[in-house]
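One structure coming up, written as structure tokens, with questions to follow.
What you see is the complex with one protein chain gone and the rest in place.
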Amino acid sequence: MFGKKRVAIVGAGLTLFRRRLKETGKELSYEASKMALDAAGMELGDMQSVVMGTAPDAFDGVHMKGEYLADGAGAYRKPYTRVFVGGGTGVFTPLAGWWHVASGQFDSCLVVAEEKMSSCYPHPQFAFTTIFDPILERPLGMNLIWIFALEMHRYMHKHGIKKEDIARVSVKNKGNALDHPCAQLGAKITVEDVLNSEIMAWPVQRLDVSPTSDGASALVLVSEDVAKEVTDNPVWIDGAGWCIDSTHWTNRDLYYPDYVECAARMAYKMAGIKNPPKEIDVAEPYDPFDYKELHHMEGLLLCKKGEAAKLTAEGVTQRDGDLPINPSGGLLGVGNPIAAAGLMKVCEIFWQLRGEAGKRQIPGDPRTGLAQAWGDLMQYGSVIVLRR
Amino acid sequence: MSLDKITNPMHVRHWLGDMEADYIYTLGVAGERFFKEIKENGKIMGAKCPRCNIIYVPPRMYCEKCFAKLEGWVDVGTRGVVHTFTVAKIDVDGKKLQKPEIYALIKFEGACGGLIHKIGETTPEKVKIGMKVDAVFKPSFERKASINDIKHFKPAE
Partner (left out) sequence: MSEKIKNYRGEALKSADIKEGRVPTEKCRPKAKFAWSAGIAIGRFLEELKKAKIIASTCSKCGRIMVPPRIYCENCFKPTDGWKYVKDTGTINTYSVSYLAADATRLKEPILVAIIDLDGASEGMGIIHKLGEVDKEKIEFGMKVRAVWKPKEERVGSITDIKYFKPVKEETP
């Protein structure tokens, strides 16, 4: 495989996800990083490189927060890179860590993701508006929810999908999150609760949306040689894919994420996966909104276009279904500290494949799992395939 | 269409705007304890790493070199040394200040790091690298658990 080295994940760490945590972003980064190192039975001195993923500086309210967070991520006098691809950052960060080790340049890499969205006050929504084109879009009074509403509506229209078909995703994920000790919004809710929740921007309602959160997550990545020394059950990064579509987002048909398909095909090719629904045992697609889980299942080729809602209604995507989707509870349930939430998904697949997911463990001895994140302004996909 | 001689964006077609956002920062676990000591006791504290034998000022929750959690705190005193300084003649907007302001990095004996703060009760020509300075605190009822609870540092007598 082009001389690439095999890369293993040997430890994962996660803080609580909450609307507001007392810890600074540095301190959150430290807690997650230290937990991942402890889980791997390794020390900071064993780490040869560090990759930090964190979303716009406007959330933490610290410009150049890659540098600001560095010491909390254990980067003191180490090769260090901050990566950022909007919401896609959380899954892109371990991909960047992967190439550090796969290239043969390093035997280890500490991968950390952090977000402290509570700094932006009273609500980070206003910081989001600055991501839009200042001349063509911001003068209209753009709100971030609009772009999701427009995409969701187009998706529903194209496939004739109803709101209740989509609401089931929110019910499932918030329910799954009840078993997640770090979760912010685990809850037992019904489809009616979603349909009766406050309308934000039709068709988006309050319970279709993930919360804003503070939190951090981390992984320890090592080369095959090191993995053999430190653990009996490594989880391998077997597939990596990422892709960006046109930044002229109003020039695309929003009903389908072509860029996710492109990233997925890249990852599947590397992992030798020919039939994704058969070969993927568990998946954590990005779910900042409930329809997004369906949208991304389709982009990931886990089902046909327009079929994801049907599979959800049939229970296929439940933990005990044929294709468990977001057993962690996802962003809708666990919370959405942007970059940290994407990396939380990779942590979940790691734990699922090691059989360490506790109450959330899916049955059937899963061997292959996938995590995906979406980002930038409606056009970025990052995909990672893990195997035991 | 060469625009390379235009340095003022107002001279080309432009769009004015800002990036409005308000922020509220928590001080964090270590920061909260540090500033409470300043507010309530007028003390400047450091956090000690028992493994690396380093005292960090301001204190941190963890040692950046070995990742140990720092539980032991020590009082480093309110007298420091000017490590380096600058004399500001303009404010953040580039306007001329009526009176120059002296900003220094102040280090504490035996500690790693230090505080950036103002030097007061003296004139720029009297400030020297290596001189000893003492923290001047605001009266306790005015303190808010902030770096500005220290008014400035003044030359030690």
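Per-chain numbering from 1; labels A and B assigned in written order.
We adopt the following convention: a residue touches a chain if its C-beta (ideal position, glycine included) is under 8 Å from a C-beta of that chain, and two chains touch if they have at least 3 such contacts.
Not measured: the values here are computed from a predicted model.
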Touch with the omitted chain, as defined above, among A:S49, A:S108, A:T129 or A:N336: A:T129
Of B:N41, B:T84, B:T123 or B:S146, the one touching the omitted chain in the full complex: B:S146
Residue numbers in chain A that touch the chain omitted from display: 12-23, 28, 31-32, 35, 39, 61, 121, 123, 125-126, 129, 134-143, 145-146, 149-151, 153-154, 157, 180-182, 198-204, 214-215, 246-248, 250-254, 351, 354, 356-358
Touching residues on chain B - with respect to the absent chain: 1, 9-10, 12-27, 29, 32, 35-36, 39, 144-146
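Everything that follows uses one rule, which is that only the chains that are shown with their structure count from here on.
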In the complex with chain B, residue positions of chain A that touch it: 20-24, 26-27, 30, 33-34, 37, 43-45, 58, 61, 71-72, 74, 76, 118-122, 126-127, 130, 134-135, 138-139
Footprint of chain A on chain B - complex, ascending: 15, 17, 19-32, 60-62, 64-67, 69
